[in-house]
Structure formats: structure tokens, C-alpha cells
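With one protein chain held back, the other chains of the complex are shown just where they sit.
Each chain gets a letter, A and B, in the order it is written, and its residues are counted from 1.
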Amino acid sequence: MSNILEVKNLTMHYETLDGDVDAVKDITFNVKAGESFGIVGESGCGKTSVAMCLLQLQAENGKISNGSILFDGQELVGMSENDLRKVRWDGISIVFQGAMNAWNPVVKVGEQIREAMREHNPKSTKSQNTEKINELFNMVGLDSSASERFPHELSGGMKQRAIIALALSCDPKLIIADEPTTALDVVIQDQILTEIKNVQELLGLSLIYISHDIAVIAEMTDKIAVMYAGSIVEIGPTEEVFKSPKHSYTRSLLDSTPSIMGEKKKLRSLEGEPPSLINKIDGCSFSPRCPSPSNECKNQSIEMGLIKVGIDHYADKCCSGCISE
Amino acid sequence: MYKYIFKRIYQLVIVFFLFLVTSYILFDSIPGNAFQNMLLNPLLPPGAYEQVLALYGLDKPLSERIVLYITNFFKGDFGYSYKYYPKTPIELIAERLPRTLMLFAMVNIVSFYTGFLVGKILAWRRGSKSETWITITSVFSYTVFYPWFALMMLWFFGYKMDWLPIGKFLYPEKWYDAPFDSDVIFTLMIKFTVIVSIIQFLIYMFTRNIESLNSKRNLRFFGFILNIVGSFIFWNTGDALTKKIYAMDIAYHMILPVITVTIVAFAGTALLTRTTMMEVLKDDYILTARAKGLSQRRIRDRHAARNALLPVVTSFIFTIVTIIDGSVLTETIFSWPGMGQLILDSVLNEDIPVAMATFSFIGVFALVAHFIADISYAYLDPRIRIQSQG
Partner (left out) sequence: MDNLKNEKEIAKSLRRKAISKNWKLFKQSRLGMVGLIIVFFFFILSILQPILFLTGIWDQGTYNPVVGYVDQTQDFLVVECPKEFPTEKYEKRTDCPGRNEVNIKTLFYSDGEVGETIQLNLQPAPPSRDHILGTDSLGRDVFSQIMEGSQVAFLLGILSATLGVGISTLLGTIAAFFGGRVDAYLMRQSDLVLMLPTLPLLFIISAFAELKIWHLAVVLGTIGGLGGSVITIKSQALQVKVKPFVDSARITGGSNMKILFSHVLPNVAPLALLFMVFSVTGAIASESVLSFLGLLNIEMSWGLMIYLAQVEGYIFSGLKFWWLILPAGLSVTFLTGGFYLVGRGLDEVFNPRLRKR
């Protein structure tokens, strides 16, 4: 399968009053057509920044200093706003974190979806659009009458489903789901995850699923990347990573999540906090919190960088030594 | 909800009652009275002054007069003007109000529309050079010392350039053999303006749901042209034709005040729109709209500006309330004989019935507007409904 998205050495920082914040550091990954790719990490590790970079929607003070984003053979970094408009939603669409606020409160839900369709397929008629919306609503498990309502008349779960319908409305090749279920209760969360999974398989889309919840990622994705403090510390096929995590951060994440299956284990939580990204970090950014750091790690003498540890499985080289206990 | 409305109405009545009492006491506390200069007239027989006072009931103690005034007020009797004796305050207001409304309705519509447009662009172009310059201009016209600015405008356009008339609202020489009062023309002009704006508004509303952007724009433009043609036909046929020259005369006199007040008034709206719009632009749905690949213009007009409109509309309601209050200065400078001059005149001459009537007119106007704003807000936004129960 060919790669639909190739991200190479992407580096992005926010310019703030207190100094530059390096939110995304030298990130490289590929997503194949029809594949679902997960990005997992703590809050503030730069997951959402990556998502925004992919759409070129980063905040005004977020500057991409290096790297390239190839989508379907097109270079997105440095593309003009008008060309980007064609890529957005038609090529890449996104399901935002807070569905509550992602809807314009004064416009009907259906109209907001139709608006996007009108922009990208100007030739289709109103009835065609409406038909498609109804179809999409059925697909995500919503009554088609919901399209004639205002956002505040829908419940949180309904809004989130409608957002998924919105994301699908222009038949994108890639959907980015940025913690789409964070604000919802567990039952609805599960329904929506199933919905996303179904739709993705049905339509053969590529999916980038972003979450802090490693359990959800395990369920949803074929391949995952673990992010810590703006860099990818481990990347590989989901099964492989879960079976034999090579980075001690991945391991800590797995250890801190309870598992229903298998033997009972004591949960181990990770001490400390992620580092502030405003200061430049020498060596491994994870070493201060690492439960079993190697000497080299402590001395901060190794530069970070991925090395191959298995088939299609890479981990940060600082930690590749310390994990083999 | 109904309980809330009833409670508010009950409170409103009390507030209005207090308002009447306060105003009366205020007017009464001005030293002297309307007939005082009779004392200076040596030709009047002694005792005439006291007789006049007794005639108007001014010899009674304050408390008695207040009670009398308020009971009569609620019976619908506002007394007679002291200065323009046989006229009642209602007649005076009916004569002056159209003039003020004509002038300021025009100004407010124009200034809110331009202000909203300018504010929208300001927020959108944040950080650009043009934004800085437009902001500086708006701040200047917002804080400019109004009477001074109005005088400078009068001097420049009326005197130095001699393009526009100075003061007054018509050329008296043109009206010598006019078969009707100026008020008739004013009323006609107001009716005309209101109907034209309603038609324009309806055109806007009806074309709102049209799917294709192109045909929507064309239809709106067509409607606009139709409206203009319609008004042209109206003024050139039948009854309106005879009134046309007089209406033109009044319109000609209106140009300078309208321009002056608009320059000062639009800036407030522009700056307010800018602020609210900038807050709206930080909302998540703007990001959604951008992610959807919509055009900048569409994001600005459809998503940002529409949400920024609510506070601006509120401020519009409150501005309408202050029309009469705000007209005092303008009407004095441009010698426009409207409500503002009537208030000033009645206060300075201590013409208590007229002053009370104008004050209570403003009071009722303000109360009703506040009430409507309150209720509609509570209706629109459930969060406010809980807060304003007190």
C-alpha cells in the first residue's frame, strides 16, 4: 500500500512572551491508505499540535521551522491559503476535541454540514446534499431530523456523532480524530469508537487517532506512535508495541493502565511531571522520570533519535539500553 | 418565566413612580419659577404675579402639587405648557418628536451599519497597517470633543465652502405659500423611510435561505434596485409629487447633521464590534470553519460576524433609548427644533408640565426598552435566565 501521508522531520514551536515553546520536535511518520494510526501521550506532549500542523491550522504564533508534510504527494508546509482550502476537508478532515464548542451556536447543524459540501462540490444541488447528510446521519446513528436542529438542542453525544458526520461529509481520504471522546461518558464513548471504527473500515479511509488513553488506542489502531515532550519516543505496529514495549515511557504508560484480561498486576504510576517545553532539554527528555535510567541517560550525553528495534518498530536510542531488564 | 415577567412589571411601575417624584422634586428645586420675570414688569398691577401663580396652582406646597400631578398623570392629564400656554405638552411632543426621530433614526441606522462593517474588518485584519490607521481614526472620532467637532463641520461645510445650510431645518422663504405644515412632510418622510427599510429587511430575510451564493447575491441586488425604483416612482406621482420640493428642502438641511453625528457615532459601534468579534474569533467553531476549507470572507461574515452581532444589537437598543437625551447637544448646535431643544427649553424656562412630560416620555421609552432587552435576553440565553431572577 502506498503512503497517503508522509511527515518528515516536522519541527514546530510557539512564540510566546516568555520565550519559544518547542511543541513538536523532529517528528517523522507515515500513514498508509486505509491504515489507522494512533498517537498517544500525556496532555501537553504536542499531540494536538501535530494534528493542527497536518491541517496547517496551528495558532498564529505556532511556527513550523523545519520538516515537510506530504499529503497525497502534495507538500502542505508553505502552501498558500487558497490551495490549502481545497485540501482541507476534501483531503483531510478532523474531528475536534470539544464537540460542544465546535459547532457555531447560531447556525443549524445540517446547514453547517451543507456549507462544507457546497464549498467542495459546488455543483451538487440542495436535495442531493440533504440526502447525503441523512445518509451520513444514519451511518453515525443519528436521526435525520437532527440536521434541522440548532447545536444547543442536541446532547453531547449527538453533537459528537454529528461532528463525525461533518468530518465525513466531503469524502476525505484521511480523518484526524483528536480525542473525540474525552468529554463523553463511557457508554457513549464506546458507541462512538465503534462507529468511527466501522465507518473507517466501511469507507476504507485512513485514520489518525489521537488520545491520551492507551487502551482506546490499542483497540482502534494498527500502528502507534508514543509521544513524550514533543518527540516520538517509540513507534511501531500496535500489537508489537504492546507486546514488547522498548521504551521505558511506553512501559510506564502500559503499567499505569489496568487490564481486565490476564493476571492481576499492581498498577504503577509514573512519578513526576512532563518537562516544561520552554527550556531546551539536553539529552533524553524522559531521563528525570525514568524508573531505571542508564548512566549515559543520567549524564544526558546521548542525543535523542530513533533506532530500529524490530520489524517496522523503532524506539528512542537513549532508552533502548535501559529497558532490557 | 411568567412569574419573573410579572415581578419585573411590578418593579417597573414602582421605579416609574419614583422617577416621576424625583423628577418633579428636581424641577421644583430650581430656584425661581416660570413666571418670575413678571415681577420685573412695572406695568403689571400688584398682585398679578400671585394671581398667575394661584391660577397655575404654583402657590400650593410641594407635596400637594406632587400628589396632584401624579394623580392627573395617571388619568392622562398632563396640564398645559406655561410658556406656550394653550398648547398641551402632548401637542408639543407630537410636533417635535417626528423631527428628532427623522434625524436620529437616519443617523443610527447609517452609523450602526457602517460601524458594524468597519468593526468587522478591523477585527479581521488584526495586526495589519490598515487596522492601525482605521483604529486611530475611529478612536479619534469616538473621543473627539463633539460640540467642537460639530462647530468645525458647520464652519467648514456651511461657511467656508458654503455647500450646506447652517442651522435650521428648512428655508422659511420656501415655505411661505406651502399648503401644509412641515410636520406633515416629516411624518410622510418617516413613513417612507420606515417602509423602505422594512422592504429592504424583508428582501434580506427572504433571500437568506437560498442555497446558491451567486443567485442570492443577484436577487438581493435586484431587490435593492427595485426598492430604489419604487421610491423614485413614489416621489414622482400623485400626492407625494407636490410635497417633493418641501421634502427635498428638509433632506438638504439634514445632510450636515446626519454626516456629523454619523462620524461621531459610527466609531463606537466599530470599536465594540471589533472587541466582540475578536473574542468570537477565538472560539472553536471558527477553527472548525477554517478546517472545513471555507473562504475567509464566509468565515468572517457567516460565522464570526453573526455571533458578534448580539452585543452590538443590544447596544443598538440602548442607543435608541438615549436618542432624545443625546439629541440635546446636536439640536442646540444645529438649531434643529426637535425634542432635545424642547427639553432644554422647558428646563431652562421651568416649564414644569412640558419638562415632566418629556422626562416621563424618555423614562417610559427607556423602561420599555430595558424591559424588552431583559426579557428577550433571558429568553435567548438560558444562563442569563438563572442569573437575573433577583
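Here is the rule we go by: contacts are C-beta pairs under 8 Å (C-beta built on N, C-alpha and C of every residue); 3 or more make two chains touch, one makes a residue touch a chain.
Values in this document were obtained by computation on a predicted structure and should not be read as measured data.
Annotation: of B:29, B:63, B:214 or B:237, B:29 touches the absent chain (contact as defined above).
One of B:54, B:136, B:198 or B:372 touches the chain omitted from the figure, and that residue is B:136. Contact residues of chain B toward the unshown chain are 11-12, 14-15, 18-19, 22-23, 26-27, 29-31, 126-127, 132, 135-136, 139-140, 142-149, 151-152, 155, 159-160, 271, 275, 278-279, 282, 322, 324-325, 328-329, 332, 343-344, 347-348, 355, 359, 362-363, 366-367, 370, 387, 390.
We take it that only the chains that are shown with their structure count from here on.
Chain A and chain B have Cα centroids separated by 54 Å. Against chain A, in their complex, chain B makes its touches with residues 211, 213, 283-285, 287-296, 298, 302-303, 306-307. Contacts from chain A toward chain B in the complex involve residues 55, 57, 81, 84-90, 93-94, 96, 98, 101-107, 114-116, 118-120, 125-126, 166.
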